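Only one protein chain is missing from this complex, and each of the others stays in its spot.
Up next, chain A:
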Amino acid sequence: MTLDLLPAGQSARIVSVDWSRLVDEEARRLRALGVDDGARVKVSHKGVFGGADPIALAVGRMTVALRRAHAAAMEVEIL
């Protein structure tokens, strides 16, 4: 399952990231924010006005906002 399909409130671990689907700067920024292989994450908020974008992702004690397109490049396993 990819991260964009993870329901809100569900904890998961990122098992692989298809970095080729992301722009280089965005990939680096995501990694700098700790969104990387092996990170434990939880979708805490999703979308505005019923849409699916953007996503607020809890990574450790931090919350990171990203787009669905980024999340779709990340394979997760449910914990």
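Methods note: a residue touches a chain if its C-beta (ideal position, glycine included) is under 8 Å from a C-beta of that chain, and two chains touch if they have at least 3 such contacts; residues count from 1.
Here is the rule we go by: contacts and distances are computed from a predicted model.
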item: Among "ABC transporter permease", "Oxidoreductase", "Biotin carboxyl carrier protein of acetyl-CoA carboxylase" or "Ferrous iron transport protein B", UniProt-listed name of the chain not shown; value: "Ferrous iron transport protein B"
item: For chain A, the residues touching the chain missing from this view; value: 22-23, 25-26, 28-34, 36-37, 44-51, 53-54, 56, 59-67, 69-70
